[in-house]
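Worksheet: the structure to be examined is printed underneath.
As you look at this complex, bear in mind that one protein chain is not there, while each of the others sits in place.
Every chain is named by a letter (A, B and C) in the order it is written, and numbering of its residues begins at 1.
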């Protein structure tokens, strides 16, 4: 049925000249309400995370023991300015959530970017070149895939104590094979597509074809899926924190805040739950934006704009 | 003759998109008598496929049936309830689509799926009975060894065999009407001709009415008694097929007919001239190693190209024709130097390409360019048009500004409006896309263009326009063309010399007039006989059409590879693999008995 | 024979993977600070004892030599002996001085095989729960893209993927086990102890199934043979159940095979929280105790499982879709 519809597609209205596909994609995405909700929510959170700790007088790492375990508003016993209560050492939960958001996003996003770049370039290369390169890269991928993250984590984090870069390295290492696999399978499909052959005939080098033509086709769908992985990476970071291999104090991340607060969960639920909520909201916003962008991109490529 | 089996009146379908409404099917009305074959002709986009689906109410958003009646066997389909609809669709009305390979679940055996369909439209039939019925029909549509093939999945069938399967699927419930929507479109000419002959046989023995839809009037003319002509959603002409072909009443029908390229009547075939050679192919072979299924480390040698030699001269149009699997696409890749031959030599302008360094090869590539078949897949979807045309120049190190200037010149030359410069290829028609491809090749100032089925995705009008463009470009730039095509009419119009390929080998190489008027190889004749045409075919099907399908390139018959289907085959054909034997005028054919049977009846009427 | 040649090829590939994993893990563990000899004899033992132990274990040789000899023992199916665990398999703390009076240490393979069934049981139950939730919803989401089931699937997926398992584990225990006394948790004394951890594990699996299934069902529904099915006279339910779902299952099955490693990360934490005596708890204790032969053995064992499960997955996928045979 789609064939019929395509066959009968209304000729696209003349589009403003000068608008690149990316701009058009963003325009469409902006027009969608889910994208706007996601963007506003995410922007608000990130803005708060950047600005509030700068202007607020509350120090997220300053220990104020006298005001420990204050419940959040509006539970009985809450105190201004601790809207979301305080933690086991009397630090403001809101402020720690916001600062934690910064670090967690830093870790989550950097990790995903890292594994995206490593995984996709290896996968693309393997899929595009085929033959020996493919065989070697894919066996390596399988091997990496079958080593549980946790074992990788203790070995690497055992060598260099858990710093943010080391954690990113560990998470990235354990995550790239999936991307390599996906990128490879897509590249394999693209390898014999007309436009690739076309470029070859024109005399383009493999590298040019891969970077300029295959990558823009292959990568965006994977990139949108990668948004989901930001969440996973943030959670893995917290599992490391839970095992004592997380980011070292006093730096708060969602991971170590939730992990530390786990034992207070029965008494002071808010310490672990608030960062969890922040995480949930920010990730849902990211997801909304991601899926809206994906749809916008499809719309652009289908010519509905 | 009783009343009509199907009576359509005032049928209207609308397409809604982006707030706009367009009538895709408009006020259509016609009637179909029992056992009749009614043709429906229209160009791509005329709304015939939508009409076909509207008849069985298989229309979904963004399309909507807005008016009319479809009375089938006395019942209005459009107002029938679910249960009544279920009793008609797939049961009383069968449907065959244009994509046989995608029409069944790829995972399951075809037999079980047809049985499933039969039992779901006729719940009373038992499993064994249904199976019997399906097997019987398999035999009737001449699927070889039906018992074994019953258990095979769609991917194990060729397109032609799969279309036969779909015919069984449509006929299995003994429908009184079958809607055949463009069923020969994806098939090779000989296979399509076989299918049409098959349908003609079946409907005579079964008495089933057919609504036979096609974009080609010659195809319809082979089978339909009456024909409807559709244009932009409306029926513009209706009448007996012969009358329409001979005396079209409407202007639109006349243009349709005028666009059908002549093959024998009033043809001015291009005449070969002498010139220096541009491209020289000498005894080229290419064999692929394909992993053998069901073995640990076994490989099959697929002989895709077997000792092909020819020469393309300057300013010459050289045609290569053949059906699926004949090695055309491999040859294309070899000619475009995307792959290297296993043996033999491809020389361009006197230089053996395999001897060139990769630098000079890149430089050399500018002079021979390939235009690909698929106008949709061959353009990167995310690049604006002008940038795409600049691309080849950028690859070869031309500056940005210079590239933009040359690209704009090329766009003008191929007739692309500058409005498209910043647009994505999406929404452009196939013709416009191919113009982009031509422009991309053009900016490199090549000497040879290889056209791999370049025009096959285009409708007649666009094809004609592009052919004019090719001629014009050849006049200005002095190109040579290699047309690789399955379309004999196109080759007839454009090419000076033509090679016919069968199973990786050239079976006949001749100038245009010889090939079409006095072909020497039986396969060439079979191809010509299968051509749908409104003219009287010089090679009537009853005499020349082949049966069956080509053997697998993995297990070629010994001796002459055509002998398994050849009506002239004799004992020595089994032993001797004939080379291209030179006849007169530089023509050649690969047949041991080419002079013997020129006048005899040539059909292997095994059935 | 087709299956045999397929198995043979895959097993060869698999052994290559396992060899690679073994080498990576072996080298990594040798590079980590934390002298195995010191660990065996305990923190307070004199240095001479450590040196003697190191010589006894051959730890003073170069790593490649050690690796080759390790492979030698591995080839006989011997994954080595735990540093700290006794035959009884109890988890141990306080590394003790190595002396001749000590009870024999447990075989790594025995430890793994003893805990594996528990983890398999947990994984199976979790998978069943996840499938029960995600398959109907994911299918509905794919059938009605952009409508509420799709949105619900997206929302549930986001929610599940953003919930830390150790947080959820405690909350669920608190409500379902402590407050409502609905299900037992902590430890293992019968099948019902599997349910709560399995729910938590299922929450981790659900988003992947949802996402894959929604996409693949939507994709299959656009296929020609599905579009044609009503015209051929098949009912919608029949089309969906016998054709659409079967075709959408293949990417899902492949995903499950590939995601095994990731799932194991979840099993680890969940078993720890619920004190569930499976492979995950064994791993986490091995890690916390730096029981290197055990860690190494588990890593190799998991890669063997990974290879085996992926072969199994391919076999299943091939029975579903004959096109995949090659």
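Note that in this section contacts are C-beta pairs under 8 Å (C-beta built on N, C-alpha and C of every residue); 3 or more make two chains touch, one makes a residue touch a chain.
The definition used in the following text is that contacts and distances are computed from a predicted model.
Its record in UniProt calls the unshown chain "Diguanylate cyclase", which is the match among "NADH-quinone oxidoreductase subunit J", "Hydrogenase 4 subunit B", "Diguanylate cyclase" or "Cation:proton antiporter". Interface note for the absent chain: among C:109, C:304 or C:318, the touching residue is C:318. Which of C:108, C:154 or C:185 touches the hidden chain is settled by the complete complex: it is C:185. Hidden from this view is one chain, which touches subunit A at 61-63, 65, 68, 88-89, 158, 161, 243-245, 248-250, 260, 262-268.
One chain is missing from the display, and on subunit C it is touched by residues 2-3, 33-34, 38-39, 42-45, 84-86, 88-97, 99-103, 105, 114, 116-118, 120-121, 124, 170, 173-174, 177-178, 181, 184-187, 189-193, 272-275, 277, 285, 287-290, 312, 315-316, 318-319, 322.
Criterion: only the chains that are shown with their structure count from here on.
Taken together, the touching pairs cover every possible pairing of the chains.
Chain centres here are Cα averages; for subunit A and subunit C they lie 23 Å apart.
Each chain gets a centre from the mean of its Cα atoms; for subunit A and subunit B, those two points are 47 Å apart. Looking at subunit B, residues 53, 58 sit in touch with two or more other chains. Listed for subunit A are residues 1, each touching two or more other chains. Against subunit B, in their complex, subunit C makes its touches with residues 1-2, 4-5, 8-9, 223-225, 228, 230-235, 238, 242-243, 246-247, 320-323, 325-326. Of all the residues in subunit A, the ones that touch subunit C in their complex are 1-2, 139-140, 142-152, 154-156, 158-159, 174, 178, 181, 225, 228, 231-232, 235-236, 238-239, 242-243, 258-259, 262, 265-266, 272-273, 276, 279-280, 283-284, 287, 291. Here subunit A touches subunit B in the complex through residues 1, 3-5, 7-12, 14-15, 17-21, 193-195, 197-205, 208, 213, 216-217, 300-304, going by the rule given at the top.
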